[in-house]
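One chain of protein is taken out of this complex; the other chains stay put.
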Amino acid sequence: MLVLLIFVALILLGMPIGFAIGAAGVAGLVDMGGERFLAIGPSKIFNGLDIFPFLAMPFFILAGEIMNHIGITARLVQLANVLVGRFRGGLAHTNMLASVFFAGLTGAATADAAAFGKTLVPAMVSQGYRRDYACAVTAAGSIIGPTIPPSGLMVVYGSLMGVSIGGLFAAGILPGLLICLVCMAVIALGAKRNNLPLAASGAGAGEIWKTFKSSITALLMPFIILGGILGGVVTPTEAASIAVAYTLFLGVFVYRSLSVADFFGMLVRTARITGIIFVIIAFASLLGWWLSFNRIPQEIAGLVIEYAKSPAMILLLIICVLLAIGMIMDITAILIILAPVLVPLTQEIGMQPIHAGIIFILALNISLMTPPVGACLFVLSSVTGEKLERIAAKLWPFLIAEIAVLFVFAFWERLALAVPRALGFI
Amino acid sequence: ETKVLKFGHDNKADPFENPAHACTAVFANIVEADTNGGIKVEVYPSNQLGTAAEHVQMVRDDVIQATLTSTGAIASYYPRIDVLNLPFAFDNNAATYEVFDGPFGAALAGDIETTLGDVVVLGFPDTGGFFEITNSKREIAKVEDFSGIRVRTMTLPSHQKIVQALGAEAYPLAWGEVYSGLQTGVIDGQMNPVPIISFSKFSEVQKYLTLTNHLFSPYTLMISKTFWDGLSDSEKQTLRYAAQSCVAASRGLSRIIEASDQGLAGLKDKMTITALSPEEREKMKQATQPVFEALVKESGDAKQLELLDQFKAEVSKANGSSYLQ
């Protein structure tokens, strides 16, 4: 309890989340008494990171950096715009669809939020959208990024829980597309009430074809990544390194807009972003050790079992626990600390490991945009200058729609596992 | 007052599904019952507290008091454990019991205790029996059949050398990537005991299982010396015979799994299972043992060579002995 209080206090006082997790963990070790417990820390930090598949994260980040730099992100937005920009609220629909295209390149929601927060949100505002609404649309779409493969969180989940990362990637495709659809429906249904502007004109078939051709290199990327993994050429980690090679090739030989200095900057930025994630993973494995040693996750799992009378109730409670804790904690930290006790519960009720995995990942991705601790909200708020609570106020219809998608996939196993099954992962 | 023995291991919390938890469950039950609650055993399964190698460190630091560690996990602390990787050593499971319960087991335990200085070794439980090789390319009945097959190994030089000496290609791959790697064809095969092959559902992605029985890699049951030194003589005695039953339980469960639907009986519906002829097994032995021994001579110390000689002598004695005679 003391440790939890310390954690919450430090967060509220403005300490970075990763550091606050570490300080809370060390406070726990001090509380246990004895230098031998304090000596655990460095070992947990190192071993929490010493996991080969984690390499996929820096590589996908680096590939995304290169794609942004050589203008591929802009081409994807352009493509989405010629396809759906003509409807009322056209740019809002564009934002959603572009998230789907973008998802094939990046494994992180915040990358999507940052890229679109910088480009699409100003464009929407200049067309007459309210800024809080534009931010909410971007936040809602940003979680498509880590749902459709590749996905950093799936990499972490798969490597920690021993579940096929390729299988999780396959399972993410359908929910990602469905989230896009329901969010577009929310936009359309609320278009009048939110007084969304009408787009000027639609694009003709010729323009669509031209834009499609100019973004073909970007659209090929997901096929290279997924094709490589599913076709048995490479592991997800290696696919990520090939994505880097592919984007480098595009940057140097096709678009010729990548200099050595640019690449140096991207390497540094990739390392910094990886460092920001890894400090959270590392300190979460320290705090997680303290929690496990004191059997606290087991108590949470015990409570779930005590109150749940049926398998469906257990699943429902697990989702509620994830969404509730997802409001106040970083999602990677939740995964490291809670998954080891909650995942076995899903096995006890007979859930297929890939099914359980995709439900965990969907719930945690949704937590990226639930206040107060939601990484996508942080990013959008800082990029656009919009207040977090104003974004959150416009977000709830999207949130409800996405939670509905989560429940559909949680309780309709055949749908959830259709793609992994078709691709032979089960 | 009650003493607490925290016992961590890296396997699932089901005493009927894996030998490690069967072993700890039996150990906990006997210790708690026979000390009349004087020692309370808390088991932390499923890597809750970290990797297998971290468990060794935690026992050394008396953060936890006991663990079952694999030979791979203890190797960085005690490299001489590599002698157990002598390929194609044992003729049958019964011989492994005799060797690890006999003078060699005692000598190995003693050397681990002397080298580490802060642990007490109570036995060598079964991890699930002999290592077998599975692959998706072709039936392996002869040593030539290994040619060109990419086999996943742990990052243990001796395992890689053994696989290469058979004519296959050895690639290290993280455990989390093995299933999907086998499925997609990043690698063609892997090696593990039957229960692991069965519970990891490798039969879904592998067609051929060859009963090579080429390695036997037991756990080491180790206790923190700090904790041990704080026990009374009768408590120590209780822990010793609880460990003996723990080892017996791990062996019993391993054989039961092998014989059940979760073992060969179940696997044979999904995979082609090949037993080696004595001649082919001898060929594989001739191909791999000299390579392994050269590696030990090159990288090991005098004590390791001495242990290897004793291991070979005891193994050959056990291979030749028959039960109750």
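Think of it as A and B in the order they're written, each chain with its own count starting at 1.
Throughout what follows, contacts are C-beta pairs under 8 Å (C-beta built on N, C-alpha and C of every residue); 3 or more make two chains touch, one makes a residue touch a chain.
Basically, contacts and distances are computed from a predicted model.
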Name of the absent chain as recorded in UniProt (options "Xanthine dehydrogenase YagT iron-sulfur-binding subunit", "MBOAT family protein", "TRAP transporter small permease protein" or "Putative ATP-dependent endonuclease of the OLD family"): "TRAP transporter small permease protein"
Sole residue of A:223, A:264 or A:412 that reaches the chain not shown, by the stated touch rule: A:264
Omitted-chain contact residue, chosen from A:319, A:379, A:401 or A:417: A:379
Residue of B:51, B:164 or B:260 in touch with the missing chain, whole complex considered: B:164
Contact footprint on subunit A, counting only the chain that is left out: 10-19, 22-23, 26, 38-39, 41-43, 45-46, 49-52, 54-55, 58-59, 61-62, 108-111, 114, 117-118, 152, 233-234, 237-238, 241-242, 244-245, 264, 267-279, 282, 372-373, 375, 378-379, 381-383, 388
Absent-chain interface as seen on subunit B, which is shown: 57, 75-77, 79, 150, 155-157, 160, 164, 169-174, 186, 299
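We take it that only the chains that are shown with their structure count from here on.
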Inter-centroid spacing, subunit B versus subunit A (mean Cα positions, whole Å): 39
Touch list for subunit A against partner subunit B, complex: 36-37, 39-40, 43-44, 47, 51-53, 158-160, 162, 164-167, 229-238, 289, 292-293, 340, 344, 424-425
Subunit A-touching residues of subunit B, taken from the complex the two chains share: 13, 44, 46-51, 53-54, 57-58, 61-63, 173-177, 179-181, 183-186
